[in-house]
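A short write-up of the structure that comes next.
The complex appears here without one of its protein chains, the remainder shown in place.
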Amino acid sequence: MIPAFEPRDPDFEVRVRESLARQGLLATFAAELRSVRPGAVDIEVPYSPALTQQDGFFHAGVTIAILDSACGYAALTLMKPDMRVLTVELKVNLLAPAVGDSLHAHGEVLRPGRNLTVCRGDAYAISDGGSKHVATILATMTGIAELNDG
Amino acid sequence: MIPAFEPRDPDFEVRVRESLARQGLLATFAAELRSVRPGAVDIEVPYSPALTQQDGFFHAGVTIAILDSACGYAALTLMKPDMRVLTVELKVNLLAPAVGDSLHAHGEVLRPGRNLTVCRGDAYAISDGGSKHVATILATMTGIAELNDG
Amino acid sequence: MIPAFEPRDPDFEVRVRESLARQGLLATFAAELRSVRPGAVDIEVPYSPALTQQDGFFHAGVTIAILDSACGYAALTLMKPDMRVLTVELKVNLLAPAVGDSLHAHGEVLRPGRNLTVCRGDAYAISDGGSKHVATILATMTGIAELNDG
Partner (left out) sequence: MIPAFEPRDPDFEVRVRESLARQGLLATFAAELRSVRPGAVDIEVPYSPALTQQDGFFHAGVTIAILDSACGYAALTLMKPDMRVLTVELKVNLLAPAVGDSLHAHGEVLRPGRNLTVCRGDAYAISDGGSKHVATILATMTGIAELNDG
């Protein structure tokens, strides 16, 4: 279903990994990159009571945060080396309670663009019993020139 | 702008406070309820490096999580005592980087309904220099009968 | 990709066709049903200057209207005989100008539910040169008991 995308930066995976490593929130979530391909990124978060809503399930805020990150990084894999990615907007439908041992978010590029990249993604709660589709996202990302910190 | 809503449960504030206290994620965020009125809830989160994206600002996941909670609890204030609230879907526009000493989310009911309650809200980054509008949300909430834990 | 859905009403196609035939707007658009299957509906609209935006392309309002209808009817195919469908909310990304001889909307059920059905869909502009993906939708539908007109 995903068209084959040609990355403009051969080091796209390094860039994604370095950016994610700087995210305090994803460290708080113990989030891990599971896959980084051109136009598609997967992120996983293990269950923790620190990440729950009032019934002990994963909080929708966790689901949406990693869906947003998976989509944003999927967009970043196709950007030029000197760009960073910002979320313009996103919309999410929550399909089922996120009950499981871990939460898996997949994000992919639907339409790359010069200024705007449209992404979509899905989140799954993973447990012994298998995988349950818990959320779907549609998001608009933009690239801006990386600030030179030097 | 907000119509005056009549709560169906006089203890609506207790219910919101007890539910929020059970949320592991909001404790992780050190989130605090600032205001609970019929149809409107305010939540605040102090800045922490544990809540950042790659540039050191508040992560959009934090902004969206507390906007979602503010909207959900705004809906809950108008529900019957035996109901709890679930997010059906939400959509957010991110308007500016969330740079500040704290993040403030306001959620309010736009249209209460028997099955579905539509809410909207706004998030602000607060610093010495004042308050900056960083995000706006539109969300659909539903109420379901509270599980009897006894 | 679409799970096989079992319709609860064997006459689901008749119901969709009769409902669509009562829609004044879809007649104004000269819209035609191209396919009605359990959980998936396709609608097509031929180009007309009466349906354009300021540059002579299909107006986004046409694209969104038939995406909404395709999704709504996809949801209706899985509902009980005495139900009709209402759109709770929808969100659309417009991916490219809708230039073509006709506009094709596909809607499908992502998750059927007792009260709420989540659908997604895509629109394509069709011309001699082929098919171009012009929009994608994510929508929430609800079913309500049919009014007895008798």
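Think of it as A, B and C in the order they're written, each chain with its own count starting at 1.
The working rule: contacts are C-beta pairs under 8 Å (C-beta built on N, C-alpha and C of every residue); 3 or more make two chains touch, one makes a residue touch a chain.
Note that the coordinates shown come from a computational prediction; the quantities given were computed from them, not determined experimentally.
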From the listed residues C:60, C:99 or C:126, report the one that touches the chain absent from this view. C:60
Sites on subunit C contacted by the missing partner chain, in the whole complex: 19-20, 22-28, 48-56, 59-62, 64-66, 68-69, 84, 86-94, 147
Just the residue numbers, please: which parts of subunit B touch the chain that's not shown? 1, 91, 93, 95-96, 110-111, 118, 120, 133, 136, 138, 140
What does the interface between subunit A and the hidden chain look like in terms of residue numbers? 88-89, 91, 115-116, 118, 140, 142
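Methods note: only the chains that are shown with their structure count from here on.
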Are the interface residues of subunit B and subunit C largely the same numbers on each copy, more than half shared, or largely different? same
Whole-Å gap between the CA centroids of subunit A and subunit C: 29
Hey, how far is the Cα centre of subunit B from the one of subunit C, in Å? 33
Touching at least 2 other chains, the residues of subunit A are 91, 93
